[in-house]
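This is the structure I have questions about; it appears just below.
The other protein chains are all here in position, but one chain of the complex has been omitted.
Then we have subunit A:
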């Protein structure tokens, strides 16, 4: 690289951070020029989050130096970061559900103006970037995309010189992603540097002009994403070659195994979504996808199918012709319906209990881990051990606490626990959420293998790419309604995106924002 007279916006020199037993960052150095969109890539646990927390002052580096606009700086707190001109949009939004948009924005500022003036400035920023958001709505009534806009507006109001985006697109519809990219490109053209963290390599290809790749806390490569393929970057991240998914089922699916018809359910107050006449049918050997933006009834659907939610349900759920509606969770499991909810820790698994005990929780009847009310501890340990072995879960053994596993490993364990019971129907939500590329591809492969053995598999996911890769057919859920299923072959991404945003039929894309706001108004506001 040739030396330039202009100093970079941000330069890291040998940043190291150690936690007991692990080196999160090991002499990380790179620089981001002014107005550049720079990607930070790496698998879970590669040290990306720690690094950005250090830049944003949430944590302090043990060693190394941060140079900002040519001056060495010490960033002791987020407040100091903001005063330098560093803004951050968090992966898990730092928003307050029970408060309004305006209150949330005020909380993110150090010296907010009086609320009228603030509201005027917020509206000004929204208008100038073409974002739609009502400052007076309570956060819990907003879609995930709208929530993210709050964080972005909050950052923009400070007129940042460097904006850090941590996994910003994981929960957005394709159209929302495009809109976000336009905003970011515009910001960059105005001279703001952007440090962009993501797993989604094709997005990085589309957006970023340079990238630093971290593995095990070290910088292992830097590249120009526009000149790399998604595959080559993925291989740099995992430090090995990526396995292809073996061909999904040939489409010669068998008879209908799992039929849900006219399923309706009331949403859990205060913020739940009600299900409205959901119907779909999955054949033997088929993988059926349910796409949609978070909070449109996915959790409710899963709870109703698994039998967790039984109050006020109407409609039918049939497995090989047997009616399951009205049966308990255990009876459904015995009938061959396995399910795994979105939340791993605390819903699919009990973090404080051992893997053997967690195996017992969902596999006791099908695998005979408890008989006559007595636990067969050895059988449970053996089963957990077999799951660990078959799904290459990194754990010390069946006695390890579920909470001690990394997200990807726990997910592998949970999926293995269900799949190895050889279910007739598997229903999973967000099977690869927050899971690194290697584990994600393993989990997807295992679902394909299960389908090949004749099971019907239903995958609920917000990750459209995953569904397109995995499924034979998919449908979109919006506001508790499920669209007509579509064949994945030759599917129109634009149409899926519109369905995710709540548009049915053939309205033009221009009407999307207005019509979407309308869709939200129809959602009953909880009494406050």
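The rule is simple: a residue touches a chain if its C-beta (ideal position, glycine included) is under 8 Å from a C-beta of that chain, and two chains touch if they have at least 3 such contacts; residues count from 1.
Note that contacts and distances are computed from a predicted model.
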item: Per UniProt, the name of the complex member that is left out, chosen from "ABC transporter permease", "3-methylmercaptopropionyl-CoA dehydrogenase", "Anti-sigma factor family protein" or "Rod shape-determining protein MreD"; value: "ABC transporter permease"
item: Which of A:23, A:67 or A:99 contacts the chain that the document leaves out; value: A:99
item: Residue of A:42, A:78 or A:497 touching the missing chain in the full complex; value: A:78
item: Which of A:33, A:112, A:407 or A:454 contacts the chain that the document leaves out; value: A:112
item: Those residues of subunit A which, in the complete complex, touch the missing chain; value: 19, 57-59, 77-79, 82, 90, 93-99, 103, 106-108, 112, 269-270, 526, 528
